[in-house]
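With one protein chain withheld, the remaining protein chains of the complex are depicted in position.
Presenting chain A:
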């Protein structure tokens, strides 16, 4: 579908773009609905509970019911809140979250936009969501919300740096920022995927990505038990739903990005498994990463604020830079040689 982008903009093409947008939105909403269901189920099993099982068969409609509840809830805006920014923040958070999905390639031929700075596009737009979170926290005029917003700004800026530098190694190996080319560059054996040659980068990327997602063990901006709920404490109804939706869309985006960057995208783990379509491999790897995030949430305690900053700047950043140096040396000595 990338070929359509090169054609001139007619009403017909605009309609096609619009329809593809709607399809992607539907897929993402479906993913979010069942990701929340599986998250609750998986964490329930890990904690020897049953998890949601009342609404619908096996509790499958639980999230649908929850979303419906959120939509019909009274929409409250605190009287002393900054009205315009309070209303703007959830939308501003969601738009970049959905926009970053445009550059993710699912297989060789199934992708939306094929731009040569795809990776940079992803990183740049996901930074905009941070502004929305800070603004939401500030506009609520509530000290817990403000604290959550501040923590979020500090954390997301600090971890964006190692996140970006950790993928530089992958970019150097491929010689392109284009996500489709990065996927294509990896081979059909699992040791030809980027996660083994780039093992330092991979580990740093995963840790920084979990932190960017504000998920446990880095969920300090929300920290239910100490900040009530963080930046969205004053939000209710569908505005709150928008913030939640943003978080889960980023889970989707990060899982897809990790798959493309480090886990070989649509490539099978061994050449003789080639008969299985690429999209199946993509979805398998994607699901594994999503499961890994849920698993982490059920396992890890939250880390302290001072540990968080020290870890980001003193451990992850030097490691990421070291990875760039090692990759450069390796490429210079053995590949170009």
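Methods note: a contact is a pair of C-beta atoms (placed from the backbone, for glycine too) under 8 Å apart; a residue touches a chain by one contact, two chains touch by 3 or more; residues count from 1.
The rule we apply is simple: contacts and distances are computed from a predicted model.
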item	value
Record-based protein name (UniProt) of the chain missing from this complex, from "B(O/a)3-type cytochrome-c oxidase subunit 1", "Assimilatory nitrite reductase (NAD(P)H) small subunit", "NADH-quinone oxidoreductase subunit J" or "Sulfate transport system permease protein"	"NADH-quinone oxidoreductase subunit J"
Which residue of A:98, A:121, A:218 or A:282 touches the chain not shown here	A:121
Selected residue (touches chain absent from view) among A:85, A:203, A:229 or A:303	A:85
Those residues of chain A which, in the complete complex, touch the missing chain	8-9, 82, 84-85, 88, 115-117, 120-121, 123-125, 127-128, 130-131, 134-135, 138, 146, 149-150, 153-154, 157, 160, 175-177
